[in-house]
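Every protein chain but one is kept in place in this view of the complex.
The first chain written gets the first letter, and so on, giving A, B and C; residue counts start at 1 in each chain.
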């Protein structure tokens, strides 16, 4: 599902790339096509970002448009609001999600509501990008998944890609969106797979869940890096003859509940998977919607397989925190056997 | 349900008081009984807090223990961590919840995990207090309910009183708790009712839901100020012969799910009520737990009556945002009629 | 031991408390019309203020933050701005907003709890009032960067209080303004109080202007009750900003003669004596004295002006009170550029509800 391209430049080029390269391609495309796009953050310039998401941008575009900021996250949250209100399209990077919290103040109190409070006179078409999630044995504070703090904020969108092509298409959509978008990049799969991305400037639709595997027995729902465990679990289940339908939520806010409800109405069973602590995670919202939807065909409790309600451990215990494909399979079997 | 008093001083005194006076009594009691308690925040000193929660404390206790801070919320989030780690019991006030966001960084990255990351060597027995919620026709940014941002943080507790006696007892419990507590005070009912509070230093138990009305037909769940709409709704329903059981969650994190599950298993029907935007609100977590619990007697979808997923409007439209008793009644009737 | 850096902070004042010139005045101040204009805006701001408080006391306006005594700062800074500059006001800069073209009706709407009040018909790019103290300072950096990137000779003017200078985001914004040489004027309206917290409890810094030093900016003090000085100093800083010379922090010394807001009772924490002392310094009387002495401002002119301001505010009040509230769908209509289908059902539910 794509929206029509706003791209005017350069013939489409098919590239085999990783997720982080997909991000880089989208940023370059946006800078190329739209003179109002500005990239900013810590080390996004000559260093190309600590994950290389902004690699080579500074060579290809005017360096006034690819800016290293001082080490000031509250500023990185607030400055783009001024840029956006004055007609630019800032794409700001927070180096790791663990350092994004000072941005929340600006998101809640300003970015999300500039349009509402001025009745449309000013608006905030900005993107805040940040790598997030665990599983890469990173230092302290570098592995958390706190997307649910953002999905509760009215007036913004929260988008999480799960593949190179989705990173490309969804990031372009986020940049073109007229409202604020928090774009969280699952760093565990930054380089996990390569896939063909056609750099044609086509955005993918926001507010849309992707069905990445069809099946009729149970619906498995995930996003970001956890989708790989979900897909693995679906393969394992298939060897048992259980056909799982897999949904990649992709845009957590605003949630495409129709796609989810239709699938669960079909399968009657549902397991929701995320890395974030289970309590108050975004899985709760999906489960709550399902619980409130009055589905006639719900055959089992809605299971959530997620991180524990603990502090994300340092690397030596990290594997005991991350929701594994095994846990997803076990949960799916429980709901299959439920009666 | 009370825990044994740690209070050594002063005979118990019964006072007719409001919720905010209950807070004040608890603070005075804590200062009196425990020399390590320190109060800090903007205008908590001579002004006694903009809502008078800290009124007269500075006259009764050494002024080094009741401290006006500079206007620095990141500091008010971080400084108590240093105090607490060095053995004091800080109780910090954020003047309105709309200004609490800079505190999140310190809560997530430090307060919540000081114990975990040092394997118990250092800890953070601190309380962050803040008035919250709408319905008082306050200026912009003064009416939001963002408790769900905090209930997702592992390692902390989130407590919300709904009456003067609960304010007194729960705040004492929060101050005595050896771990960080976010204590949110529903300012709409700061002065709504008076109730007898016995100032005997007895804390109420945390991690405990209160059943404030018994009934067998439907379970209504709420917290804070919304509990008054919930109780009103229960009365209205009773005139129709529908007996609602009402649960005051009181400690949102860590949730006493047993009490909730037992009630819903009994009634088979449930409506959850909160002022915060519905998507990702704490109601989602309760609904998700119920949806995952495999209750055998669930007779209807779980309804949530909450704020819209919009920016909290300025006062002239505020009433159209706040979940009313009428909406609660309507939802309860829907679940009663469901089949 | 070597000295590696030296700094000094300068205070500018042209008129003494009685309106007498302390020395040579800036050129613009010899123009009677300009001074009358400054005076008119200050009187309008004060008239508006009195009306707003009266409306609040009678339940027809929400909590309101008076600017009584601070009109010199507010009017002086706005007078120095060009229309294409952008104002980022705190919640106490009614004078500046009025001068910029925000109507008294819009201001009343905002303070009366109606978002339409921030949909200014005239200064379309000015920012709405900022309530979370200091949090608009980073926006000024963004706006200024936008001007710089587009090569526009415009500046952003962010105004906040003495309390705000304790906030980290204000510091971060000043620091990037220095690092990137952004066209900004930061105005710290030092009215000596942040609700009940006096200036000296806020910081041990001898001046607030010196908070510029750590950000690599120029910092200056100005007598904020001398509107001529404010006009001049802000004008210089704006010229510097627009011509690529980076940002300035200006501390304007003034005094909050009123309660913090209509919800506050300042007598709880400060002496009447202190307030009385500051009434002798206030900016409106000071300029009136100067006008009377140096420009033969007459009683008749004074009366006409007061009447005109009162009439303007009265008319705005009537228009404000006559305006019905927005329909509830406004909550949804302005949330996103287009109403997302995910929210259509909520909007319908909100409309279906009949208020109790």
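Basically, a contact is a pair of C-beta atoms (placed from the backbone, for glycine too) under 8 Å apart; a residue touches a chain by one contact, two chains touch by 3 or more.
Note that the coordinates shown come from a computational prediction; the quantities given were computed from them, not determined experimentally.
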| item | value |
| --- | --- |
| From B:83, B:250, B:284 or B:298, residue that would touch the chain that is not displayed | B:83 |
| Option from A:21, A:42 or A:285 whose C-beta touches the chain left out | A:42 |
| Option from B:52, B:65, B:191 or B:266 whose C-beta touches the chain left out | B:65 |
| Residue in contact with the excluded chain [from B:110, B:269 or B:327] | B:110 |
| Touching residues on chain A - with respect to the absent chain | 42-43, 45-48, 50, 68, 70-75, 98-99, 102, 137-142, 278, 308-311, 313-321, 324-327 |
| Chain C residues touching the omitted chain (full complex) | 1-13, 166-172, 175-176, 178-179, 181, 201-207, 209-217, 221, 246 |
| Where the missing chain touches chain B, by residue | 38, 64-65, 67, 69-70, 72, 74-75, 77-88, 90, 105-106, 109-110, 115-123, 154-155, 178-179, 207, 254-257 |
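Following the convention adopted for this analysis, only the chains that are shown with their structure count from here on.
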| item | value |
| --- | --- |
| Centre-of-Cα separation between chain C and chain A, whole angstrom | 40 |
| Cα-centroid distance, chain A relative to chain B, in whole angstrom | 31 |
| Distance from the mean Cα position of chain C to that of chain B, given in whole angstrom | 36 |
| Shared-contact residues (touching 2 or more other chains) in chain B | 74, 98, 102, 140-141, 308-311 |
| Junction residues of chain C, two or more chains touched | 115, 132, 168, 330-331, 335, 343 |
